[in-house]
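Left out: one protein chain. Kept in place: all the others.
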Amino acid sequence: MSTTTTLPGLRAWLLTDTPASRAQAAWGRRYRIWRDFRANGVAMTGLVTIILLIAAALAAPLLATHNPDAQELTNRLATPSAAHWLGTDELGRDVYSRLLFGGRITLGMVVAVVLMVAPVGLAVGTIAGYLGGMTDRVMMRVTDIFLAFPRLILALAFVAAIHPGISSAIFAIALTAWPPYARLARAETLTIRGTDFIAAIRLTGATTPRIILRHVAPLCLGSLIVRVTLDMSSIILTAAALGFLGMGAQPPSPEWGAMIATARDYMLQQWWVPLMPGMAIFVASLAFNLLGDGLRDVLDPKQR
Amino acid sequence: MRHRLKALAAAAASVPITLFGLVLVTFLIGRVMPIDPVIAIVGDHAPPDVMARVRLELGLDRPLLVQFGIYLNHLLHGDLGRSVMTSHSVVHDIKQFFPATLELAIVAIFVATVIGIPLGVLAATRQGSRIDTVVRVFCLAGQSVPIFLLGLLCLVIFYVKLGWAPGTGREDVIFAGTIPPVTGLLTIDTLLAGDWDAFHDALAHLAQPAGVLAYFSMAYITRMTRAFMLDALAGEYVITARAKGLSAARVVWRHAFGNISVRLVTVLALTFAGLLEGAVVTETVFSWPGIGQYLTVSLLNADMNAVLGATLVIGISYLLLNLLADAAYTLMDPRVR
Partner (left out) sequence: MLTRRHLLAATAATPLATIGFAGAAEAKTPRGVAVMAKQIDDIISFDPAEAYEFSNNEVDANVYRRLVAPDPHDNTKIAGDLAKSWTVSPDGTTFTFQLKTNARFPSGKAVTAEDAAYSLQRVVKLNKTPGFIITQFGFTKDNVDSLIHATGPHTLVLKLPAPQATSFVLFCLTANVGSIVEKATAVKHEAAGDMGNGWLKTNTAGAGPYQMVSWAASDHINMTPNPHSGIHVNTPRIVIRHVKDPSAQLLLLQKGDADIVRDLTPDQIKTVAADKNFHITQSPQGSSMYIAMNQTMPELAKPQVIQAIKWAIDYDAIAKNITPNSWVVSQSFLPKGLPGALTTEPFHKDVAKAKALMAEAGLKDGFACTMDYISAAPYGDIAQAVQADLAAIGIKVTLVAGEQKQVITKTRARTHQLAMLVWGTDYFDPNSNAQAFCANPDDSDNSKLKILAWRSHFVDKELTDMVTQATAELDAAKRVAIYTKMQQLSQERAPFAMLLQKISSAELGKGVSGFVIGPLPDYTKYAEIKKA
């Protein structure tokens, strides 16, 4: 009973043209965005897929049928069967279980990269954009240098220079991924900087760090979120490419790119062994792209 | 207009500074690589006295800054040093490998443009329809598939199973070394040599890697075309044209498209820059003897002269294409004028 009465009530509260408080206005805006987003079937598919992938990765120990590292050398490269739903790999390990545990690594890498890149990009971009002058020029020159690098090559060189592994792969991808964020944040900041409302805040005597942190940065977040979501797919692909080239996660880690790298020699005869992790990468990457694309439509109408 | 030109000049002037930074970073990465460059040259079995001599010859005993200074000095004189892997000068190698990548990228961007722009226009004119959705998902899928997987699948399907396409490499083995290199672009060189068989062969070898790259880069082109087109279709001149009773196709292609073409040039320049680096994995899968493969192989063997040279070439191309995009935007866009 209560749901039928409160939901319309809540919706009316959210959608009112005359919000009573700033909070109500903000929540109303968010609700409208969500309503637009939900109407986009393609984007919803992406969101649901991502939620499922995250759930599967989190519940990997419950869902897995085998120990992902258990070898069975006499049962290598087996076809999918009741015992091994997706077959076994070149050391007789269960591909299905490895995919589940590999999801944790791949998605974990994505989260780690984003957590490193977004703040750095935001900081560099807003500071450069807000302060202008020499600071801006120096910071943007550094950004340009990193932009001019072939992304995969910089990551490869960086990983090679330290040592191959998940943490260095994360650092390497982060190193190559931040410049576009800095550019984006700077461009946004340049438009915000000149607005009356920033001028007004400046008159109240707010310090520069405070203005950047409390007033400029939050306004850049919208476009940044879109960019992050769209970037997640390319982070997944870069991580997989690094793994594929032997510079990412190390065996016996079931990272998806590394799984393909070790299985690519079986492409012709035992095609399912490299294809399974390949499909996993594709699905995850596509889901993030669909989601990001949908978000761009609702959050960044200029690009529509 | 004037201050835009000034901004453009400033952008051009900053290119050398960016390049300097690029060389410095690459140089430093090369020097902290956990591979001893001496081992890369003389191998594992060489006795200590041979290794010590080669270390001296390479100047590796000198301070890092001095080494960098020497490298820069040579660079300014057009000398990129000698590659360990190929025994040739890096300049010679770049002349050999870069055209292969260029050819691949040119064909890929051509295919991506020819398919991507009409798709974008189609999606824009049918905004919100089922076709719009299909185009969108098709493009996003292209951006989501790992290039190495797509490449391997193509090889298995089109080469192995169907036999429609030739295998890896740039040309069939019987043509190797028979075409005098003039431009380095094999399709053009074979035509210059008047050798139709070799021309067909070169085209056939290009099809798969270029197709894979084209699919990957098409998404961005289609997406931007659609966005610009929606923008243009809402413009006043289009509405006026419609009111005049012009046919829909004429309105779309003549008026709206004409208006966005300059902005599309910018998009294409940026996509092309991205292609040059996207070629790295594609070249590995298809054994394409291009600059990407040269770079990866050199990197994994600590052949730092080669790595520096190749990075420099890709970096320069990238910067120039960006500059070109800026210039096109500044000089040609009617709205800016």
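Note that the chains are named A and B in the order they appear, and that numbering of residues resets to 1 at the start of each chain.
Heads up, the rule we're going with is that a contact is a pair of C-beta atoms (placed from the backbone, for glycine too) under 8 Å apart; a residue touches a chain by one contact, two chains touch by 3 or more.
Predicted model, so just to flag it, every value in this text is computed and none were measured.
Trainee: Hey, which of B:L24, B:L58, B:M85 or B:A207 is the one touching the hidden chain?
Mentor: B:M85
Trainee: Per the definition of touch given earlier, which of B:G78, B:G128 or B:G163 contacts the omitted chain?
Mentor: B:G163
Trainee: For the chain not shown, which residue from B:Q127, B:T178 or B:T240 touches it across the whole complex?
Mentor: If we include the chain that is not displayed, B:T178 is the one touching it.
Trainee: Write down which of A:I33, A:A64, A:L77 or A:L213 is the residue touching the left-out chain.
Mentor: Considering all chains, including the one not shown, the answer is A:L77.
Trainee: Considering the whole complex, not just the chains shown, which residues of chain A touch the missing one?
Mentor: Touching the chain left out of view, chain A contributes residues 69, 71, 73-74, 76-77, 90-91, 160, 163-165, 246, 250-252, 262, 264-270.
Trainee: Just checking the interface: what residues of chain B touch the absent partner chain?
Mentor: Residues in contact with the chain left out: 34-36, 39-50, 53, 83-88, 93, 96, 152, 155, 159-163, 166-169, 172-178, 197-198, 200-201, 204, 284-285, 287, 289, 293-294, 297, 300-302.
What we mean here is this: only the chains that are shown with their structure count from here on.
Trainee: Can you list the residues on chain A that touch chain B in the complex?
Mentor: On the chain A side, the touching residues are 41-42, 141-142, 144-145, 147-153, 156-158, 160-161, 163, 233-234, 237, 240-241, 244-245, 257, 260, 264, 267-268, 271, 274-275, 278, 281-282, 285-286, 288-290, 293, 303-304.
Trainee: Within the complex, which stretch of chain B touches chain A?
Mentor: 14, 17-19, 21-22, 25-26, 29-30, 32-35, 133, 136-137, 140-141, 143-149, 152, 156, 160, 227, 230, 276-277, 280-281, 284, 292, 295-296, 299-300, 307, 311, 314-315, 318-319
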